[in-house]
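Below is a structure I'd like to ask you about.
All protein chains but one are shown in place.
Moving on to chain A:
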Amino acid sequence: MSEKMVLMQGNEAVTEGAIAAGVRFYAGYPITPSTEIAEIMAKRMPQVGGTFIQMEDEIASIMAIVGASMAGKKVLTATSGPGFSLMQEGLGYACMVEAPIVILDSMRYGPSTGMATKVSQMDLMQTRWGTHGDHWVIVLSPSSVEESYQLTIRAVNLAEKYRNPVIVLSDETISHLREPIDTSISPTIVDRRLPTEKAGYLPYKTDESLVPTIANVGTGFRTSFTGLVHSESGFQTANGHVAEALVERLRDKLFNNLDDIIQFETDRVEDADILFMSFGITARGVSEAVESLRSHGRKAGSLRFITLFPFDDDRVRKAAGNGRTIVVPELNSGQLVLLVKRVFGDSRKVVPMNKINGDLISPQEILSFLREENL
């Protein structure tokens, strides 16, 4: 192990990843279990020449980072379920104006204020469908402190590259876990594309990338942002053709680049007769269960979603091998399993495994579950 290894908490790794990626603006409203991110950013942002603002609530927080992003800053906010609910309005707006923003949602337990200090994976579908209307976001799911660092960097890069909101979906356990990580390697940094010609500049005119350049506010370009359907000029229209083309482009700018965006981690899926599909902290119990099953001669494998959305059925099908049974453990009443069932229909046996008491799924529980279900 490298001597550069430092012990870091998940939330701290997010802040250090963000700073390494170039984030220089943070606006937020502290909420357990993401609070340390705001606390650390309050100290770190001024140290690196950035700005920290504690806002009056989460609606203001997300709108502040949208504004700062459109003015040229790389931005982050962090929250948890109750705050993420408030942010949904701003998230939709960010999708529509194509603001490169990163939101960290550290999942705690339950609907409403739930249990603030307990872990869950109950916000999965909220990341995808929390705000109204057809829209597309990128959702990344770390399963360790190291990955909290790496994926925050990746989230900032993807936001800038595709001019789109990116959500890092963490949870209470990863947020507060401490593990050694190596932050000494310089990350690859992606910057947004800027326009060059002021004359004739249209804020939403695109090339074959389908990603418009951003004229950062204050750089002398005439620009316009609105949540209303807008033409290339950025001005509102109720023209159905323009609306259709806009919403299609918002989808296609991501879906034309799925190879770049989608990442899985697979472990011995090729010959697996029982395959686990999971994400985030749950994948770590799965990993140990697979190890234990293999050591007893059972052909087990694992597919971990690093990118949760966009979710591409074909890619999941190809990555999943031929195992006849798929078990989907998750800390909710069954959200990821809906997607997995959609992919496989009746062609495989898809078995949900759910835990909703605020604790993790341990490797031992996975092994007992298989015995109880005769899998």
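By our rule, a residue touches a chain if its C-beta (ideal position, glycine included) is under 8 Å from a C-beta of that chain, and two chains touch if they have at least 3 such contacts; residues count from 1.
Keep in mind that, in the parts below, contacts and distances are computed from a predicted model.
S.K.: Tell me the UniProt protein name of the chain this structure doesn't show, selecting from "ATP-binding cassette subfamily B protein", "cytochrome-c oxidase", "Probable glycine dehydrogenase (decarboxylating) subunit 2" or "2-oxoacid:ferredoxin oxidoreductase subunit gamma".
M.R.: UniProt lists the chain left out of the view as "2-oxoacid:ferredoxin oxidoreductase subunit gamma".
S.K.: I'm checking contacts with the chain that's been left out. Which of A:Glu89, A:Glu291 or A:Asp312 qualifies?
M.R.: Final answer for the missing-chain contact: A:Glu291.
S.K.: Determine which one of A:Ser61, A:Gln126, A:Thr152 or A:Thr173 touches the chain that has been left out.
M.R.: Checking the options A:Ser61, A:Gln126, A:Thr152 or A:Thr173, the one contacting the hidden chain is A:Thr173.
S.K.: Could I get the residues of chain A that touch the absent chain, sorted low to high?
M.R.: Interface with the chain not displayed, on the chain A side: 1, 5-7, 32-33, 116-117, 172-173, 176-180, 281, 284-285, 287-288, 291, 360, 362-364.
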